[in-house]
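The other protein chains are all here in position, but one chain of the complex has been omitted.
Moving on, here comes chain A:
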Amino acid sequence: MPPPSSLKQEFLKKWMMGLHICSSSKKNMSILERKKAIKLSADIALASARNGTTCWSQAIIVNASQDDQDKILVQHVLGRESERLMKKGSVLPLTSNKRIRSRKILRRSCGSIRRRARKTIATSPPKVVAISIAKKLIRKRTQLLKRLVPGGKFIMDEISLIEETLDYIISLQAQVDVMRSLANAS
């Protein structure tokens, strides 16, 4: 994973590029229009900093390319890579052989509740109820996470989902830091 400061620099550079393109193509935008332009440029800049190596960045690029106007912005900011990345079929197939097993490992690795529950599973039904409730919670929250991370619905196994989430959170933090510094400096 590249160091955060170079990520911020890359993001800033691409974001400014996008902003200039937006403002040159349309003078006198309303506040709402400008806000959307700022946010769109920021998201595309963030995605291009990963250059299509992650599922979430590709999903952002593909989604933006659906709209004719936004597509132009994508092409300018991404440059040569844009044609390749805008194709929907190039979304990384993030399935793996470890599907069901990884789900079990994930639950086993987090917290000692599981191990205690396995030992007493024969003797105390309330623990069994607790496990099934926990399983439902995990399933529900995993679905929610998949909806929050762009392109999450294409990710099949939980290991990749966690990796994508991790990278996405780091990138979002960099995005927020840069935007906040700019807002405070103005």
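Going forward, contacts are C-beta pairs under 8 Å (C-beta built on N, C-alpha and C of every residue); 3 or more make two chains touch, one makes a residue touch a chain; residues count from 1.
As a convention for this text, contacts and distances are computed from a predicted model.
Trainee: Consult the UniProt record of the chain that does not appear here and report its protein name from "Elongator complex protein 4", "AP-5 complex subunit beta-1", "serine C-palmitoyltransferase" or "BHLH domain-containing protein".
Mentor: Checked against "Elongator complex protein 4", "AP-5 complex subunit beta-1", "serine C-palmitoyltransferase" or "BHLH domain-containing protein": the hidden chain maps to "BHLH domain-containing protein".
Trainee: Hey, which of A:Lys26, A:Arg84 or A:Arg180 is the one touching the hidden chain?
Mentor: Considering the complete complex, A:Arg180 is the one touching the chain left out.
Trainee: Which chain A residues touch the hidden chain?
Mentor: Residues 12, 16, 31-32, 34-36, 38-39, 42, 98, 101-102, 104-113, 115, 134, 137-138, 141-142, 144-145, 148-149, 158-159, 162-163, 165-166, 168-170, 172-173, 175-176, 179-180, 182-183, 185-186 of chain A touch the chain that is not shown.
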